[in-house]
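Note that this complex is displayed minus one protein chain, with the remaining chains in position.
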Amino acid sequence: MENMQSNLPLIACLISLGAVLPICLFGEKRRNLREASTILAGILKLSVVCMMVPLIAGGKVLNFTFIEIVPGIELAFKVDRFGIIFALVASSLWIVTSIYSIGYMRGLHEHAQTRFYAFFAVALSTTLGVAFAGNLLTLYVFYELLSMSTWPLVTHHQDKEAREGGRKYLTYLLGTSVGFLLPAMIFCYLKSGGNSLDFSQNGFVSSFVNEPTVAIVLLLLFVFGFAKAGLMPFHSWLPGAMVAPTPVSALLHAVAVVKVGVFCIIRVFTGVFGIEFLQELDIGQIVSYIAAFTVVVSSLIALSQDNLKRRLAFSTIGQLSYIILGISLLNVYGITGSMTHIAMHAFGKITLFFCAGAIFEATGKKYISEMVGIGKRMPITMIAFFIGAMSVIGLPFAGGFWSKFYLVWGTIANEQPVLLITFLASSLLNGAYFFPIVFKAFFCKPEESLFEDKIEEAHPAAVIALSITAIGTVMLFIFPNPLFDLAKAAATQFLS
Amino acid sequence: MLQHAPVIHLLAPFYAAIIICIAGMWRKETAYPIAVTALSLSLLSAVATLIKVGIAGPVIYAMGGWSAPFGIHFHIDALSALMAVLIQVVALLTAIHSRHPIHSSIGEKSYLYYPLFLLFVTGVTGICQTADAFNLYVLIEVSALTSYALIAMGEKRSVHASFNYLLVGSLGATLYLLGVGYLYLKTGTLNMQDLNFIMTTRELFSTPTIQVALILLMVGLWIKMAQFPFHGWLPNAYTWAPSPSAALMGPLMTKVMVYVMIRFMISVYGLDAIVDSMWTTWVPYLAIAGIVYGSLMALSQHYLRRMVTYIIVAEIGYMVGAAWLATELSITAAFYHVISDALMTLALFLCIAAMRVRHDIRSIHDMENIFKKMPITMVAFSIVALSLVGIPPTSGFISKWYLISAGIDAGHWPYIIALLLASFANAVIFFRIFEIGVFGKKPAEGHHHEESHDKKYLSEAPFSMLIPCLVISASIILLGIFNQPFIEMISTTISSISGGEVLQ
Amino acid sequence: MDLQTLLVSKLNYWIFVILMIVGIWAIMSKNNLIKKIMGLAIFQAAVILFYVSLASKEHGTDIPIYPHDLIHPEHHGEVDHHVEEDSAKAHGAYEKHETAHHEEEHVKHSDDHDAHAEKDAHHDTHGDHQEAAHGVAHHDAHAPIADSINADDFNNPLPHVLMLTAIVVGVATLGVGLSLIQRVYRIYGSIEENEILEAIQNASDDGLTLQPEEEAAAQQE
Partner (left out) sequence: MKVFQTIIAVVLGALLIYAEADFPAWASSKSPANAGELSQYYIKNIYDETLVPNMVTAVLADYRGYDTLFETVVVFTAGLAIFAILGTGVMREKKTAVPAPKRIYSEPPFDLIVRISTRMLVPVIQLFALYVLAHGHHSPGGGFQGGVILAASFIMLELSSDLRAEAAKLTHRMSIWLGIIGIVIYAGWGTLSLFFGGHFLDYDMLQALFPLDPLMARSHSMLIVEVGVAFTVSSIMLLIFRQLVSGGYSIPDKQA
């Protein structure tokens, strides 16, 4: 586990930031050049991240320190296995989302596309910043910048509900981060005698916190501070953000924002508190019950939603609480499961969002009740939708199965019957709100049968993107081991 | 010549004012260049003094060659050197900025405006360096008189606002003078170091005179710095003043008074006298009232300039609250916030003035898709806004970090909650502006249109107003990232002063 | 101490307090701007009274000036005598006037302050001052008179100096205040606070009216 100085993480972060310049320069007039530069930046970023993978798989930790902001803490990157998994997911899905958004934006002749791509690139660079953050302060810096850079994307349509959604988005994210996270972080910094907030092996909180009540309060401050993870009381910004164009909600749900929330909570569990300390004080239970409650309630709400994107949003809230549930089990299987679930859910959910966007772009339909018999008209989209749904439910032949398997294994290893039941019940509920869509799409005849049965797919670029992610989901099922080796190694390293 | 640096950056603006008075009578346009060169010269010498203080410790400059208590002294430690540099930076950037607004609004009086501008800078620099309590009163009056005139040259309502400011300001200054009188009555000396020395050796802190002196001094200074119950004069004064005067006095006048308060707390009374004077229990609550009041009023305003004045009132609440937690960490935090907030207030005023000159924008509703019309100014404006909200890489975040850590360290939770609420209020204010600024008022005309990007639409602020905006917002980020040397200097000075050994 | 001695022995402070209350009350509650300015003047006069009354001593002369006989003990005939006196002699004794750059000045200061610590040690630094004065070349007609002066004969000069400054500042503030009042009168037509506030309220768009010059400038844009 020896440390290695390298500025690869810095380059990876700055590539997408650098891409903002050509995007703005090319602007509206030379749109193709602008889109080309986005995709080129995506490919470059993915290649740099892939260059880092062998080093990290070989047990090295790449770190890069910039400047000491507060005595004892520097703006530092420290890339370990867990960081690289998330970075891989984020950068690969960015390329796919860019391809998709070309199709979507052009198909719908959206306005202000330059602004869209520019802020999209900035959001990605801050996401990687969070992935590579070496200490709590750097994590907080990039976490805030991510909220700032995604706000214009959420309010892209500039109309009434878009502004409402944007305001809600900011109130929740800024409110919780400034309200809970900043004081908690400063409290840790002060109480730990001013030494650095680095994510160390078994956390630095154990040095100054002994009685469990303070630990619980601190843990809850952190857990609710990262409102991006969408735990129940602070989740309603997520459905509110559905007013954004689909590539943004794809980014929000699958690639960047919510994944950053969950990533930070795992970082807090492993790096700030340390797994042994939590096991010793046995305070993982509370968080797991909150997560379990969120899983069940969000799945029930998802059942009742007619708008497809809102239903997907509530299913995301549920899936995120899976990950939080997994980490709060505090055993190897739980942690591995939650880490891999980030990747699996990302691929699955992004496919679902792409299909929702394609349907809206092709037919203008948003509500599930209108989507009867759509399978005949848009077969590829609906097959991809089916694969995505399978991965989210956790059925075999889709990546989601493996990660859910590990999560369930974790609950059994901990002899937690209650959590086991929640997992199974929520899988049933997932099935309950996905299969009717698929069934109606393929096997029912539309009453007003105004569709002639001719194939009318969405914009080719969109279709390519969603098929790539669907294939990716299946690939993850067939070749899960590279991902799982990384995750297992990371989990064992956290526990040792 | 370096040995006389402290006097040079005091006399440079002073002599420039005189020269402008003479030269201005014939050719008005000479006023601007003379002012800018004088201020850059004084900035150089202020930086030289700062470096000298950084290396060799506090610089003592005896006026007229008389030794300590008999003559007037400059006692320049890191705090006063930093304040001097801050003043010169703010003054230089405002002077550069003022070419266009002054020319367009009160052109023919510019040969009077710039001398008053420079005399204000001389007075304020003098305040930061003098070690004599009475001399401080005279310098407060110099800067006050110039600020009354600088304000009264603005819009029609500024005259009445300036009169109110004159009344309240002179009241405050006279209360300060009475406080110094009480100290002199009890100790027999006026030099700050000497006051502290005599008050500690004769244990005078518990005597009623010194307690009442503290009340008078503090009430006087609170009036001058517009702390919450005494802030009545500030909103009108800075709203209707000409934009360069508001950009000059907004960041300087109130912040220098906070510096004077901190100087009296640590150098004259000493931290332990302050702590056992039981003030630290109730003053932070006064500050919290100020923060809450300032933020709420700022939220309810839609005139930009008026909104910024209420933000100043709230920020003063931060500083007074932090200073009166009376621990070394909290005073370091208060002082760092003095510097970062001065820069932020200046940037706000400069950007708003740029918007007013080019597009006559006065209230939030006029700012429709301003980001397309003035992209560069609005980039500077958004950096300042993020800094006021406390988004990480900026100096606003660092000062919020230190203020909250001071609050936690002193265990004063209401103060922390007030801080968080205020930063959230700032977030609402500025994102409301961003919404109108970036997305315009009416929703995008349907999904299917490509908005035009023609050149006519884009009309940036004049060059001389743009540069200060950019320099200031860049310095806000740089001050945020490279804040360690400043924090280091401030905390060592404060601990050395309050650490007991009276640094001569 | 009973009321009578309290009142008599501190008469000046009582007057000062009464004047201050009148001043503050006038500033706050008077409606007419001129009366407010007068209140401010009363308030400043009270502070000046406080300082000046501070400086007096029982049998000190009211204005601290050295009596003529003390300064020139014998006839002042040989005025030209001290001109030939070699003025450069033993100049260094004036330690505070030598060309002290900061370090020495610094060092000198710390001794000065250490001297503060012990009262008696304190005395002899002053002693040095006098010897230094002795050593200074000056016409022998003027023997140092420092020790022959009894400090209680003269009033304390410092408050008088301070108040000279405060009076001048008061006059300056008064002048600026009166000019502002004139301008307010010309703009709003009255110097009663309530009438002015009404005029501001029903001004067209709440004070957003441009100054003539600014209107001209705005049209140019």
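Read from first to last, the chains carry the letters A, B and C; within each, the first residue is number 1.
What we mean here is this: contacts are C-beta pairs under 8 Å (C-beta built on N, C-alpha and C of every residue); 3 or more make two chains touch, one makes a residue touch a chain.
These numbers were taken from a predicted model, which means no experiment stands behind them.
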| item | value |
| --- | --- |
| Chains in view touching the one left out | B, C |
| Residue of B:I106, B:M218, B:A241 or B:V258 in touch with the missing chain, whole complex considered | B:I106 |
| Among B:A16, B:I96 or B:A149, residue touching the chain not depicted | B:A149 |
| Absent-chain contact - pick from B:Y61, B:Y310 or B:Y402 | B:Y61 |
| Contact set of subunit B toward the excluded chain (per top definition) | 4, 7, 11, 14-15, 18, 21-22, 25, 61-66, 69-72, 106, 108-109, 112-113, 115-116, 119, 122-123, 126, 132, 134-135, 138-139, 141-142, 145-146, 148-149, 152-153, 156, 159, 182, 184-190, 207-209, 211-213, 215 |
| Missing-partner contacts on subunit C, residue numbers | 6, 9-14, 16-18, 20-21, 24-25, 28-29, 53-58, 60, 63-66, 68, 71, 82-83, 85, 87, 91, 94, 97, 99, 122, 126, 129-130, 133, 136-139, 142, 144-147, 149, 151-152, 154, 156-161, 164-165, 168-169, 171-173, 175-176, 178-180, 182-183, 185-190, 199, 209, 211-213 |
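The definition used in the following text is that only the chains that are shown with their structure count from here on.
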| item | value |
| --- | --- |
| Arrangement of touching chains [line / ring / star / complete / other] | line |
| Maximum centroid distance from subunit C, chain identifier (CA atoms) | A |
| Central chain (by mean CA position) | B |
| Interchain centroid distance [CA atoms averaged], subunit A/subunit C, Å | 70 |
| Subunit A-subunit B separation of Cα centroids, rounded to whole Å | 44 |
| Intercentroid distance (Cα basis), subunit C paired with subunit B, Å | 27 |
| Contacts with two or more other chains, residues of subunit A listed in rising order | none |
| Junction residues of subunit C - those touching two or more other chains | none |
| Subunit B residues within the subunit A interface of the complex | 386, 389-393, 398, 400-401, 404-405, 408-409, 416, 420, 423-424, 427-428, 431, 435, 438-440, 443-444, 447-451, 453, 480-484, 487 |
| Subunit B residues within the subunit C interface of the complex | 3, 56, 59-62, 65-68, 104-107, 134, 137-138, 141, 144-145, 148-149, 152, 154-157, 159-160, 162-163, 166-167, 170-171, 174, 177-178, 181, 184-185, 190, 193-194, 197, 201, 240, 357-358, 360, 362, 502, 504 |
| Subunit B contact footprint on subunit C (complex, rising order) | 20, 24, 27, 33, 36-37, 40, 43-44, 47, 50-51, 54, 96-97, 100-102, 105-106, 108-110, 112-113, 116, 158-159, 162, 165-166, 169, 172-173, 176-177, 180-181, 183-184, 187-188, 196, 200, 203, 207-211, 213-214, 217-218, 220-221 |
